[in-house]
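Note that one protein chain is taken out, while the other chains of the complex remain in position.
Here the chain labels run A, B and C in written order, and each chain numbers its own residues starting at 1.
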Amino acid sequence: MTESATALTVSEIEDYLREVFPQVYENGDTWIVEAVGPMTARLRLVVSDRHLRPGGTISGPTMFTLSDLALYVAVLGQIGKKGLAVTTSLTINFLRKPSQRDLVAKCRLLKLGARLAVGEVAIYSDGENDPVAHATGTYSIPPREMR
Amino acid sequence: MTESATALTVSEIEDYLREVFPQVYENGDTWIVEAVGPMTARLRLVVSDRHLRPGGTISGPTMFTLSDLALYVAVLGQIGKKGLAVTTSLTINFLRKPSQRDLVAKCRLLKLGARLAVGEVAIYSDGENDPVAHATGTYSIPPREMR
Amino acid sequence: MTESATALTVSEIEDYLREVFPQVYENGDTWIVEAVGPMTARLRLVVSDRHLRPGGTISGPTMFTLSDLALYVAVLGQIGKKGLAVTTSLTINFLRKPSQRDLVAKCRLLKLGARLAVGEVAIYSDGENDPVAHATGTYSIPPREMR
Partner (left out) sequence: MTESATALTVSEIEDYLREVFPQVYENGDTWIVEAVGPMTARLRLVVSDRHLRPGGTISGPTMFTLSDLALYVAVLGQIGKKGLAVTTSLTINFLRKPSQRDLVAKCRLLKLGARLAVGEVAIYSDGENDPVAHATGTYSIPPREMR
């Protein structure tokens, strides 16, 4: 459980995401990495009309993408660009109808092992106290010899 | 566990999806409902360049969306348009790197209760035997008085 | 999201658990409800030889039982004995090999709706900082007319 500073800065991470996940940004989405710390990350999705479903809610796949990205950023902040961690599983619970506001994802890694990282993400409508979704995910970290 | 014919036909379901999930189709995605049966559904995603990540793989969010949609279609086939089932949870395991082929999702409902439906989805690269992803999801079915 | 005092006290909850889950206690297990608060609960399992597997670790089913019980206690603290909430799903991630110490489960409800409660549990080896397991679970709350 490293408590050291992160391996990459926020802007290094954003540059890397645009390189490896161009399709995340292709719709003009504004996914912002707000902070990366030891075993943590905070992301924001600037919500626009295109995320909204009839009734004004934000789609499940959008919240899945945000969870997955937040976990990936937290792992990246710890291990750096040396290897490509891949999502192996993700469980998401949808809790409340989100407001028509930005979504803020707060991620915390629960484990960072040599081969497996596990973390949780709570997603909030910006400025509200009760989470709209909660996810736990698992990432496979490539063996050292493959990095 | 109803074994009756489905409440809606494939084309009624596709019309309804375009009405309630316009954003699913907005990128020109071709999500095809291939079949709906008692407690089952089969969907196809016609894969194009925009789903591919560097390395030729298909993104996790794309497979999440396909799983969620397949479960929704299977529920819709059973209960019809009387109420709007909402996803309450979804667990997805990513198993293999998909080929650069269409994805086929085979969904089976495990339970269709008065308030809760539970189902599983196996996703395959078209023509292959081993699943690339597997999901289980839970849907909340609105109470009769709300329909 | 109620912030009121709990519907039942710790000792009322323990009495009720012995009544409805006698088998939890039948092996002489010491499952202790340490605290119940608004949307929270803390439980302790006094670990003895019978929970240990070869190598000194604590079994997965023991940690599952503790998670399930912690979520149930948190729900019970909110809704009281009026209805019997039943577990509908539980996802558990095993993170580290537990020490040969008591297990402490810290539970927080993420949602308490009219029909569904969702919560998370982090399990720690007593006195340690990194969780040994993490669970999220869903409970179905019986309709008012059935209570």
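In this text, a contact is a pair of C-beta atoms (placed from the backbone, for glycine too) under 8 Å apart; a residue touches a chain by one contact, two chains touch by 3 or more.
Worth saying up front: this structure is predicted, and the values here are computed from it rather than measured.
Check C:40, C:93 or C:125 against the missing chain and you find that the one touching it is C:93. Remark: the residues of subunit C touching the chain excluded from display are 20-23, 26-27, 50-51, 53-54, 59-61, 64-65, 68, 86-94. What subunit A contributes to its contact with the hidden chain is residues 88-89, 91, 115-116, 118, 138, 140. The set of subunit B residues touching the chain not shown comprises 1, 91, 93, 95-96, 110-111, 118, 120, 122, 129-131, 134, 136, 138.
Here is the rule we go by: only the chains that are shown with their structure count from here on.
If you average the CA atoms of subunit A and of subunit C, the two centres end up 28 Å from each other. For the pair subunit B and subunit C, the distance between C-alpha centroids works out to 33 Å.
The set of subunit C residues touching two or more other chains comprises 91, 118, 138.
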